[in-house]
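The complex appears here minus one protein chain, its other protein chains still in place.
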Amino acid sequence: MSEQGPSRAELLLSLADDELILGWRNSEWTGIAPFLEEDVAFSSIAQNEIGHARALYELVARELGTDADALAFDRPLEEFRSAPLVELRRLEWARTIARHWLYETADAVRLEALMRSDDPEIAGIAAKIDREEVYHRIHAEMWIDRLLASTEARPRLDEAIEELWPYALGVLDDQLRPELVRRVEAKLGRTMPNAEPVPRGRHEAELAELLGEMTMVRRSAPAGARW
Amino acid sequence: MDARTAEFLEHIQSGGLVETGDWMPDEYRARLTKFVEMHANSELMGVLPERDWILRAPTLQRKLALTAKIQDEVGHAQLLYRVVEDLGKPRDACLDDLIAGRSKFHNVFHYPTRTWGDVGVIAWLVDAAAIISQKALLKCSYAPYGRIMRKICWEESFHILHGRDVVLTLVTGSDAQRELVQEALDRWWEPLMMFHGNPIPAGEDPMVHWRIKSQANEDARQQFLEGYVPQVWELGLTLPDAKLRRRDDGVWEYTEPDWERLMAVVSGHGPASAERLAFRRLSRAEVDWVSRTVLAEAA
Partner (left out) sequence: MAVVFEVFRREREGAAMQHAGSISAPDERFAEIYAREQYGRRGESEALWLVPRDAVHEIDEFVDEFDLKYRRVDGYSIKERLKEARERAGTVQG
């Protein structure tokens, strides 16, 4: 692994934060998804993502001398390393599916790289996550195919992908990004616009709102309280 | 009563079972469908008071457990609507009736949740009350429903543990955390006392007559009190009913709930009913296009 670029902790935190925030967003559909069967399936996906976040936080926590909950709940906004794509609040199904599929595609590229890491802990956890993500990809692909094939739904999906595209580009670094573009273009059968990636480090306004709600119960007791 | 109905009644009253597609008297089908539909509606509406707290759960474990609990409830609704559909009423018709306020759902889901204390109390005590009813339904004369109860009871066993764990953590925490539980209990006790319905004697309950339920409402309530009041009191918590006590003969005495108020609540006039139905209506309207897409010719 290269000595330049993010530290091990920063790398793990970007991954963990992506999974945590996306898992949080996806869990918002629990109880109100388009139909009940999908509600159950999507809720599992959200839980898996939070489970990944937790495992990743635990890895970093050991290095930093803290615990997973502290990393998830007690850091200020500026310390989050999530990609803007996952921070957007889009309680609309076409955007949800578009984001789900774009994220899973980018994440697959990222995980493939991490599974080749010299760091056995990182390679190991990436492989475990990837094995679960297989099912997320099957789910995302199924929905994309279904929406693309529908005259009513296709324009909604296209619009959603167009809106989210610059954000999707911001999930990966310069080295991995071209592979994301290649895979998306292959699936959609067209060339994607040349957009400026929305980079990590800039947080969407919705993230502050999310973190506020996420921590409101926790903050109601002094640090160290058990819940 | 005609001969065929009499034969059917004899069959089920001696423990016989009915499967989908078997002949059944119109009254049986109508009562059964309504009963299962109300159960399905309740599982679905039960999600709404709780889901806000998914977003506010104070640890990763609590977040996961609460999400999984609510996911189970959605899954139960799905299974139950399937049963109703096989009895002849399609799911869309059920959902239309629900959001139009034409059909009923359980009393407890008409009440607001206000704090994390509610999350613990609901998962522990509401689910405990529900499991008692559900166990009595295991022997339902309509076998497909009885089989689903088995799956539901198995899945709900973790809900109660999760709820109790939340409560125990709070009562062993700060005074403020402990107060969250007590305050939630004070608000939820009345709905819990009404949960099992008014005390119709088994002999007068059509649900028992048709062997849909096998337990009288008052028996279920007594079972709940016997199991859970001691568990509440042993934590040093109080319940807002001065009359509540266990007699020497084992029967629990309590202040009689206002049964007329229960009827009003169940018909959609509880404190949170309108808001919840409106929310369901909105979420359904927003995703109608998805159902249309997905029901269109296969890709």
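Think of it as A and B in the order they're written, each chain with its own count starting at 1.
In this text, a contact is a pair of C-beta atoms (placed from the backbone, for glycine too) under 8 Å apart; a residue touches a chain by one contact, two chains touch by 3 or more.
This one's a predicted model, so the numbers in the text were calculated from it and none came from an experiment.
Enquirer: Touching the hidden chain in the complete assembly: which of A:Ser44, A:Thr66 or A:Ser117 does that?
Expert: Selected residue, touching the omitted chain: A:Ser44.
Enquirer: Using the touch definition from the top, which of A:Met142, A:Leu176 or A:Met192 touches the missing chain?
Expert: Residue touching the absent chain, from the options given: A:Met142.
Enquirer: Just name the one of B:Lys89, B:Arg147 or B:His209 that touches the chain not displayed here.
Expert: The single option touching the absent chain is B:Arg147.
Enquirer: So that we can see where the missing chain sits, which residues of chain A does it touch?
Expert: 35, 37-38, 40-41, 44, 135, 138-139, 142, 146
Enquirer: Name, in rising order, the residues on chain B that touch the hidden chain in the full complex.
Expert: Its contact residues with the unshown chain are 21, 75, 78-79, 82, 85-86, 91, 147-148, 151, 155, 294-295, 298-299.
We take it that only the chains that are shown with their structure count from here on.
Enquirer: Quick check: how many Å separate the C-alpha centres of chain A and chain B?
Expert: 35
Enquirer: Which positions of chain A touch chain B when the two form their complex?
Expert: 24, 27-28, 30-37, 39-40, 43-44, 46-47, 50-51, 53-54, 57, 68-69, 72-73, 92-93, 145-150, 152-153, 156, 210, 213-218, 220-222, 225-227
Enquirer: Over in the complex, which chain B residues touch chain A? Could you list them?
Expert: For this pair, the touching residues of chain B are 44, 47-48, 51, 53-60, 62-64, 67-68, 70-71, 74-75, 77-78, 81, 116, 166, 169-170, 172-174, 176-177, 283, 286-287, 289-294, 296, 299.
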